[in-house]
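Each remark here refers to the structure printed beneath this line.
All protein chains but one are shown in place.
Order of writing sets the labels: A and B. Residues in every chain begin at 1.
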Amino acid sequence: MLNKAKGIPVVEMHDITVKFPGVIANDNVSIDLYPGEVLALLGENGAGKTTLMNVLYGLYRPDEGEIRIRGETAYISNPNDAIRLGIGMVHQHFMLIPPFTVAENIVLGVEPVNSYGRLDMDKAVRDVEELSNQYGLIVDPHAKIEDISVGMQQRVEILKALYRGADVLILDEPTAVLTPQEVDELAEIMRSLVDQGKSIIFITHKLQEVIAISDRVTVLKQGKCVGTKETQNTTVEELAQMMVGREVVLSVEKQEAKVGETVLRVDNLHAKGPRNLPALRGVSFHVNAGEIVGIAGVEGNGQKELVETLTGLRKATSGHIYVDGIDIVNSQPRTLIEQGVAHIPEDRQNRGLILDFTVAENFIMRNYYKPPFARGINLDYGTIHTHAKQLISEFDIRTPHENVPVRSLSGGNQQKVIVARELSSEPRLLVASQPTRGLDVGAIEFVHKRLVEQRDKGKAILLISLELDEIMSLSDRILVIYEGQIVGEMTAREATERELGLLMAGGRSKQGLDAERSAVNVQHR
Amino acid sequence: METGNLADVTIYIALVVSTLRMATPLILAGLGGVFSERSGVVNIALEGIMLISAFMGMLISYYTEAPWLGVLSAVASGVLVALILAVACVRYKSNQVVVGTAINIFSLGFTGFMLRKVFEHAGQSPPVTKVADWTIPLIHKIPVIGPMIGKHTPFVYIAIVAAVISNHVLFETKLGLRIRAVGEHPKAAETVGVDVFAIRYLCVLLSGALAGLAGASLSLGFLSQFRENMTGGRGFIALAAMIFGKWTPYGTLGACILFGFADALQILSQTLGLTFIPRDFLLMAPYILTMAALAGVIGRSVPPAASGVPYERQK
Partner (left out) sequence: MSSTGKDLEQPRSKMLYISREQRIELLIPVVAVFLALLLGALLVIFIGQSPIKAYSALLKGAFGSKRDIAETLINVTPLIFTGLSVAFSFKCGLFNIGAEGQFIMGQIVAAWIGFQITGLPTVIHMPLAFLLGALAGGLWAALPGYLKAKLGVHEVINTIMMNYIALYFSHYLLMAALKEPGQIPQTPAVAATARLWRILPGTRLHFGLILALGAVCLVYYLLFKTTLGYEIRAVGLNPHAARYSGINVSRDIIIAMTISGALSGAAGAVQILGVQFRFLDLFGFVGYGFDGIAVALLGRNHPFGVLAAATLFGTLARGAVTMQSMAKIPKQIIGIIQATIVLIVAADEILRRLMKPKETEIQGSQDAGEVELGGDR
């Protein structure tokens, strides 16, 4: 391994601050990258990793801060500037044009032309072949992007950056959509790139990858830099704590659960995720009345698909979902609502609310068609408004009245509208997905209290959260999901953050992980 | 001419001449549509742009008696009207279909208004000098072929050449690669340093120029006057041809010739003894074929992915 202490950093970002309306996405963040190393940028979704890299690539302009490239101050105001400085970026959502060929995608923007000004695709193909041999990134230059695998597409993205002479590569969540084999191949590719003198920043929220691939790791949390570690001198546990810990420790007061009969039973559920890859691979569990079951896991391990399948928004490929003993797998959303399944969706603005509807109208989204809100085909606005006023006061929603568009409410109050609506439907089962994401402390506490209240009223609650401490403080039982499977189950009392962290990272136990890690390290050297 | 005498070669000559005549304005406007939509901007204003250009071309030819100057001003006014579409839809992200509709309404009002203002006459303009026909040396002397393709208004040849050039630009130059990239995935194009807005402006204006040429072909090529609403929906047939031709110049060329042929059959149906097919069905054919193509009944037509979607730049 190279000695990082020597030489000037190829990239230095000092005290970068990026503000979006209402939010500070990066708050005085500093990182540096030395030649020939892999720096992992670790953090949860929304921690500001991608924003920081978009700044480096010239897609965002920082409000404050300085960037130095090879020791010299650089002003990067668009991707062209970044490309000129030898920076290449592979975006999480690939920036490839599906009906174009591999070669066309790679040369776009810096196309070779012959002496008549005609696009010289023969030369493009030759260049691509040469480059792909040099770095061992085998691709077929003539294939169309829409016809090749995701792993292959990622190679094209990397070649695209190399073709532009990049020696600093930014990889944004490169493993998010890859199969395990493709992940291994990517690790291989990254090593070979570093061997040829390239430097790599790679964004991830997967701890195991940090350990396996990086030389150093910088952890971001809520837009701030938590710290930088040499990968050799850190552990998964330490990183997990840096990454997930909330500044305010939230404790939830709750009684012992009075568990009733089984409300939800999921049996060997399979479903597909993005790009038709299997996302759920035989999930089985149950939730009883009067208990909160938390699903812990790192993002992208099938949580989204699980929630959607449970609520009728995604088709299961096989398996069963029983609510109160009735198999409701692949039913329409309305059937599930009728069965008493309430759903606090993860994406509240795109799915949970109709932003241009009023608060009152949003309250009836899931049951507008039946009494007391509808009489025949007519909506009963009297009842709708009374209902709205009642929920507004009961859930302490701050709005001038029930007739303002929900768009004009703050994020916390928007979420309260959803929570109020879903809880007021007196469900049998509540599926709560990331119910406190992006909320302030007050709103978080409020939502937590309500969930516990519902539990005590005998509802079955399934909580899906990326926040480990939320899972631990709210749940009665905890399940861990990893790569579309439930890999562990324990009661909240016996669960420790360490144990959960290990399971979330795909380790079966402490010993197993250690073995794996030393194996990886051996390989690495 | 005897009815239904299919052995008579003059019928076929008439058919080809008529097909080219009907197809030419469609080809020019359709190519305009190709450039605009390939860059991601839906241009349903082709109809209106053609109409205004047909009028402006006539007007300048009327005053200067220089028909080519008329053609030039038709192209210039096409570009100018397209600029409205470009500014509203590229810069200000307005609904492209609504703005296109507004331009179409405007064109009817504007040309009708100007017709009365300038000539104090409704319905049509006085005759003006039109562009002289071109005779292709040697070819026009060949029997049968000569009368078919040897002597036409220059617009016929310009349209064919425009299709060849458009195909070259779109598929064999780096500009073309960038245009297609912007229409498919503007963000991807921008991340490799392609200026999405500049490409879209260029393509919309180019589309205005081509539609302007199409307009000129009506008032200065096939006729030598302007008539109120003389485009008569050709802008929309051109749009249909572009879709049927799968957004490619040669496909559009082929579709325009096919649609022009249907039109020619309809015009000559008496002579050809084709009365068993109602003329109206021949007139409807382009639209039905286009709907079928979109629905995937006959080889599915899929538009450029970002067509119709305004592009929002990052922070």
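We adopt the following convention: contacts are C-beta pairs under 8 Å (C-beta built on N, C-alpha and C of every residue); 3 or more make two chains touch, one makes a residue touch a chain.
Values in this document were obtained by computation on a predicted structure and should not be read as measured data.
K.L.:
Using the document's definition of touch, tell me which of A:Asn28, A:Asn78, A:Gln92 or A:Thr262 contacts the absent chain.
P.N.:
Among A:Asn28, A:Asn78, A:Gln92 or A:Thr262, only A:Gln92 touches the chain that is not shown.
K.L.:
Which is it among A:Pro35, A:Pro62, A:Gly86 or A:Pro345 that touches the chain not included here?
P.N.:
Touches the omitted chain: A:Pro345.
K.L.:
Hey, which of A:Ala25, A:Ala74 or A:Leu207 is the one touching the hidden chain?
P.N.:
A:Ala25
K.L.:
Of the listed residues A:Val110, A:Leu313 or A:Met490, which contacts the missing chain in the full complex?
P.N.:
A:Leu313
K.L.:
Can you list, in ascending order, the subunit B residues touching the missing chain?
P.N.:
42, 44, 84, 87-88, 92-95, 97-99, 101-106, 108-113, 115-117, 122, 229, 232-233, 236-237, 239-240, 243, 278, 280-281, 283-284, 287-288, 290-291, 294-296, 303, 308, 314
K.L.:
Residues of subunit A in contact with the chain that isn't shown?
P.N.:
19-23, 25, 45-51, 54, 59-60, 92, 223, 311, 313, 332-334, 337, 343, 345-357, 361, 364-366, 368-369, 374, 377-379, 381, 398-401, 403-404, 407-413, 437-440, 443
Definition applied: only the chains that are shown with their structure count from here on.
K.L.:
Calculate how many whole Å lie between the centre of subunit A and the centre of subunit B, each centre taken as the average of the chain's C-alpha atoms.
P.N.:
Computed value for the inter-centroid distance: 48 Å.
K.L.:
Where on subunit A does subunit B make contact in their complex?
P.N.:
Touching subunit B: residues 20, 54, 57, 59-61, 78-80, 83, 89, 91, 94-100, 104, 107-111, 113, 117-119, 160, 164 of subunit A.
K.L.:
Under the touch definition given earlier, write down the residues of subunit B that touch subunit A in their complex.
P.N.:
172-174, 176-178, 180-181, 184-185, 187-194, 305, 314-315
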